[in-house]
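Left out: one protein chain. Kept in place: all the others.
In order of appearance the chains are A and B, and numbering begins at 1 in each one.
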Amino acid sequence: MAKSFDVRRQPGFTAIAMLCFVLLYLPILLLVAYSFNAGQSISQWEGLSLRWYASAWQNDQIQSATILSVTIAVTAAFLATSVAVLAALATTRVKPWRGQTVAFAMINQPLMVPEIVTAVSLLIFFAMIKVATGYTGLWYLIIAHTAFCIPFAYMPIRARLQGMNLSLEQAGADLYGTPVKVFRYITLPQLWPGILAGGMLSFVISLDDVVITEFVKSAGQDTLPTYMLGQLRRNITPEINAISTALLAISILMVTAMFFFSRTRK
Amino acid sequence: MSPSRTRFALLAPAMVILFFAAAGPLVIVLVYSFLIPGDYGGVVWDFSTDAWFGVVAERDFFTDQLSWADAHLSVFWRSIKLSLMTSVLSLVIGFPTAYFIATRPKGSRDVWMLLIMIPFWTNLLIRTFAIMELIRNEGTINTVLIAMGLVTQPIQMLYTEFSMLVGMTYVYLPLMILPIYASMERLDFSLVEAGYDLYATRWQVLRRVIFPLVKPGVVAGSILVFVPCLGAYVTPRVLGGGKQLMLGNLIELQFGQLRNWPLGAALSLTLLVIVMIALIFYVRAAGNEGNAHG
């Protein structure tokens, strides 16, 4: 019997899709594979070894870059998530109000303005402040990272808040809860998944940033990505692959966790 | 506290940070674009429109004659050309892929989309590296080709417009698939059946039924790819190797080697304006679609 007509099929589409998945993953998989290469090369396999992980682990520059990356990402994610919770509370489930367009434009601005433009503007602005105050510490980077993390933290929290049942809070208020208590005991527990998602997104986004960090950092303030960018001029060894693999692992873990998290909730 | 005061208090921290570290500095860029470059970077506080002229024109050092700034224009042209090509290539790969995912059984669609999202959420620099290691002269592709005896000399792919196109398509492809998939998932397949029922062939159903119905997703995806390509910095730097500049690299150059901050500022704002025009175009298109279907 002839194969019956499938209304969902389009000739060639499945092949292109398969090709797409292969193309998406092949380069990453090769990069990961060569991080375990025993030799110097990133394209000729000379046996399995962890030597590049060991060498990366013992590299002082990589150590300090890692510490800096994590410090900035944790602080920025914490700050961005905190202010995003407050902002989401102020802008979700409320009647339209004067200035809401401005507020939304401000929150989404880092998503719309090209990163290079933001980077340039921060370079100029922070240069002025550095001259005026003499301060050259970490806070420039932290504040810059916090700013571009805010929209990423805001989105899942707002989505969570929108899906929340208003009557629970009204019941809380009815049972003599002050606004602060209602928030602490009713809103916040329900908001946790959104906050967690926002925090993880912010952490990943901050950890991965190159452009803004590259322009804002003072001397000696290399994060892992800017360190890697700097290494490009030299001879590339699988050490770069090892760092990349570690960073990849973190991102993939977080995204997958968030995926299963949102799936079980449904 | 009154509701509006509460709201103000809750919004204030986010707004202060965003004002000082995102929106506010843009104003300073505008100011800088009207100043004169300092000798060792920075600016001299004198009003001048030279930087804006410099975006498209240049003055001959000796004869003082104005002519088109060919170097800049070619960078603009390459940025726009590569961004358009990236959008088209992403569409050609992304549309069938989104269609494929949207026609999977409901339970497995999320998993396929996760496979699209994972590369997207991994470090852009690392993904660019991955492409670079693949197409370098000593990279996997050339190694394999030589080993197979297909070529004797490695094919120079890195540091060409080709490598930039491949790299940008690779890193921004998920941005194309995401909105198309969102439209496609909502597509009512009884409309597709109606198309076949009314004598449309596979190609005609694709062109006359499916494509018009998911057009909002296609427009969104194209803009979402086009805009970051236009301002791309990392991918062209790594894969263009400083030889094939795009706008982002040209801007960086003004703040680095060339020490012409006002010109860099003017170029940045030019980029911003182009991006805003693209976004307005998108909002218009999305708005019209909404009206037509509402």
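The definition used in the following text is that a residue touches a chain if its C-beta (ideal position, glycine included) is under 8 Å from a C-beta of that chain, and two chains touch if they have at least 3 such contacts.
Everything below uses one rule, namely that contacts and distances are computed from a predicted model.
Visitor: Suppose you had to identify the omitted chain by its UniProt name; would it be "NADH-quinone oxidoreductase subunit F", "Cytochrome c oxidase subunit II", "Spermidine/putrescine import ATP-binding protein PotA" or "NADP-reducing hydrogenase subunit HndC"?
Guide: The record names the chain that does not appear here as "Spermidine/putrescine import ATP-binding protein PotA".
Visitor: For the chain left off this view, which of B:Ala69, B:Leu82, B:Val166 or B:Val209 is in contact with it?
Guide: B:Val209
Visitor: Which parts of subunit A face the unshown chain closely enough to count as touching?
Guide: 1-5, 7
Visitor: List every residue of subunit B that touches the chain not included in the displayed model.
Guide: Counting over the whole complex, subunit B touches the hidden chain at residues 188, 190-191, 193-201, 204, 208-209, 212-213, 292-294.
As a convention for this text, only the chains that are shown with their structure count from here on.
Visitor: Quick one: subunit A and subunit B, Cα centre-to-centre, how many Å?
Guide: 18
Visitor: How about subunit A: which of its residues touch subunit B in the complex?
Guide: Its residues touching subunit B are 5, 7-14, 16-17, 19-21, 23-28, 30-31, 34, 41-44, 79, 82-84, 86-87, 89-91, 94, 97, 103, 106-107, 109-110, 112-125, 127-128, 143-144, 146-148, 150, 154, 204, 207-208, 210-211, 215, 225, 228-229, 232, 236, 240-241, 244, 247-248, 251-252, 254-256, 259, 263.
Visitor: Within the complex, which stretch of subunit B touches subunit A?
Guide: 3-4, 6-8, 10-11, 13-15, 17-26, 28-29, 32, 42, 92-94, 96-97, 99-101, 103, 110, 114-119, 121-127, 129-131, 133-134, 136, 138-140, 143, 170, 173, 189, 192-193, 196, 202, 206, 227-228, 230-231, 233-234, 237-238, 247-248, 251-252, 255, 261, 264-265, 268-269, 271-272, 275-276, 279
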